[in-house]
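With one protein chain withheld, the remaining protein chains of the complex are depicted in position.
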Amino acid sequence: MKINQQTVSWLQVAPLTVVLLVFFGIPMLIVAAVSFFDYERWQIVPAFIFDNYVELFQSSLTLRLYVTAIKYVVIVWAVTLIIGFTVAYFLVFHVRSLTLKMGLFLLCTVPFWTSNIIRMISWIPFLGRNGVFNTGLEELGIIDQPLSFLLFSDFAVIVAYVHLNTLFMIVPIFNSMARIDPGLIEAAHDAGASRWRVIWEVVLPLSKTGIALGSIFVITLVMGDFFVVKIMSGGQSATVVSALATEIASLQYPPAAASAVVLVVIVALMVSAILRLVDVRRELTG
Amino acid sequence: MASDTRKGDIELVAVTKRFGDMVAVDNVSLRIPHGAYCCLLGPSGCGKTTILRMIAGHETPSQGDIRIGGESVAGQSPLRRGTAMMFQAYALFPHLSVLDNVAFSLKMRGLDREERQQQARELLTKVRLDHFADRLPAQLSGGQQQRVALARALITNPRVLLLDEPLSALDEYLRLRMRGELRRMQKQLGITFVHVTHTQLEAIAVADMLVVMDQGRIEQSSSPDKIYNTPRTAYVARFIGGQNVLSGKVESVSDGIATLRDAGGARLTAPVGNARPETGSQLYLSIRRDRVEVAKTAGNVADPGEANVVRGKVHSIEYQGSYAKVTIDLAQPEEFVANVSDVDFLRAPVEIGDDVLARWLPAHVRLLEGAGGSGDQRIYADAELI
Partner (left out) sequence: MHSTADQSRPWTFYALAAFFTLFVLFLYGPMIVIYVLSFQGPNGGLTFPLQGVSLHWFDALIKQERTGDIAGAFRRSIGLAAMVTVLTVVLSVMAGLAFRRRFAGAGLVFYMAIASLIMPGLFVSLGIGLVFQMLGVTPTWYGSALGAQLTWTLPYGLLIMFAVLGRFNRAYEEAASDLGASNWQRLRHVTLPIVLPGIIGVALFGFTLSYDEFPRTVLTSGSSNTLPLEIWAMTTDVTSPALFAVGTVTTVISFIVIGLALTSIALIERRRLRRVSSLDESSTVG
């Protein structure tokens, strides 16, 4: 009995699909549904009301949270983009030996495979008043009072975000750049372009896909984070998801769900805006 | 293991293969006798590889049937058919040693380790690679990889061996040497070889039977010398190389010879046999490049009344060792080349820009069918005679 090839594919993809449906698809639908529920002190009441959304949009807190989140996103995106592009550029175009190239690339990626939380809190002894950085600067005589803005501040939050997420910029940009035909660079040189023109006219456009992918990763990671901001700002700052986490902790599920839905929609809009600008499908399937 | 005693003659019966809207093979019928070395020759996209893969069983015909040894092989696996294929880049399993590569089909059939390794070793000794049995394919050179691929295919004792551009991955020097190897091996084994290539010289060198293809159809199928001496169409003449294609309008026909007038006003003759082409109709003919004589002519000599003489300016001269390739500008757009032997050229050299007459014997002219193959006026790379 010859089994249809399509059926074979269905059978093979079924387990993964089932897991994703059960643990992602359905839960997301439930969250969306719960966002319309009502709630009392310690339980949620199935209903279909818009109150949660109304409260969300009417609250000035919401706006502040989003402003904070977007502020972080923009700064982190810019910093990771510059660092990511520069590092990738260095690895692809200035490192000649392939083994060294891969070795250095791995060097950058290995931290990704260790605990995020540990990496994040490792900044605390580093940036604190009595931390390595301050003590070092004091010893060198550059400052005589420890810099207090280093830790438990916006600065610390951004440093942590950059520390954790630059990798997500480096990898896609590295991939895009590595695919650029070196002959193009040489041809541009032959035609008389200066180094900066070559970057602007050749490298940058051809790295667009990588930049887009990296941006999508960084934006979704920063918008969706709650623990970095909580710890590194010392509780002073809150973003959308960290406030959401607080609501969850107090069992206020419907408003948290509504907040989640709104965030997802907004992030989806940002992502599709990026996808409109750059065609990314080739990169994923190529 | 007993060799496959079934006959290895191949028959394609009105085979068509479509990929979506594209017709790769168009109603092809072909008979390849048992034990022949058959070459499928043509440019990329002509359908030759598709036919090979259909014989192998890796593609199924959209229409038509394929018979091997007289029985239809539709739906049969490659192993059942008794065919084995040598892939273009050899496709040696990179994770298996040379020995395990060769023994692979035996392992699939369930032979135990000792037996299959022993058989594999025997075959490796035949191709003189037994010392490399434990190496990985990546550690072998191109020529060695090819011999492993050959051994791996032959261990299944096929009645037909299919070779997909077997020499194109090798450098020039190896290519020439391996050509002889393949021919020798085929004669020794006595099985049918079907060899796909786009290189004319390779095809004429190895084949008993040459099939020239274009755009899914067979243009001519015959022995190499027949094709070279009497190409059927202008496409074949251009593709096989070493020919000039001329054309002219019919002025008169008598005694099986048609007299034509070409675009430049020169008179040409062509043998037409019993046919009576209409006056004014356009005929195409071919004349071998090495059958053309070249002589300098004084500038203001009136056009001679002879037939089969054309006049033009020398466009370029290429030294090729035993002959000089003299390209001449004529009134027609198509290239006209005379391959002048080095002795003749030394005796009466010409230079670029000279006015020359090119002449040939009427007996060497061949009439071509049709108006130039599939209407495609591509001019193919010259076949360089070595």
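Order of writing sets the chain letters: A and B. Residues in each chain are counted from 1.
The working rule: a contact is a pair of C-beta atoms (placed from the backbone, for glycine too) under 8 Å apart; a residue touches a chain by one contact, two chains touch by 3 or more.
Nothing here was measured: the structure is a model prediction, and the numbers come from that model.
> Can you say which of A:Leu104, A:Leu147 or A:Ala178 touches the chain missing from this structure?
Answer from the full complex: A:Leu104 touches the omitted chain.
> For the chain that's not shown, point to the residue among A:Ile49, A:Val67 or A:Val132 touching it.
From the options A:Ile49, A:Val67 or A:Val132, the contact with the absent chain belongs to A:Val132.
> Can you work out which residue in A:Ser115, A:Ser250 or A:Ser272 touches the chain that's missing from view?
A:Ser115
> With respect to the chain omitted from the figure, which of B:Phe19, B:Phe93 or B:Tyr319 is a touching residue?
Within the whole complex, the residue contacting the unshown chain is B:Phe93.
> What subunit A residues would touch the chain not displayed?
5-6, 8-13, 15-17, 19-28, 30-31, 34, 83, 86-87, 89-91, 93-94, 104, 106-108, 110-111, 113-119, 121-126, 128, 130-132, 135, 163, 166, 185-186, 189, 195, 198, 216-217, 220, 223-227, 231, 241, 244-245, 248, 253, 256-257, 260, 263-264, 267, 271, 284-286
> In the whole complex, what residues of subunit B lie against the chain that is missing from view?
On the subunit B side, contact with the omitted chain comes from 56-58, 77-79, 83-85, 87-89, 91, 93-95, 104-105, 107-109, 128-129, 131-132, 136, 138-144, 152-153, 156, 170-171, 174, 177-178, 180-181.
Just so it is clear, only the chains that are shown with their structure count from here on.
> Return the distance between the CA-based centres of subunit A and subunit B, expressed in whole Å.
58
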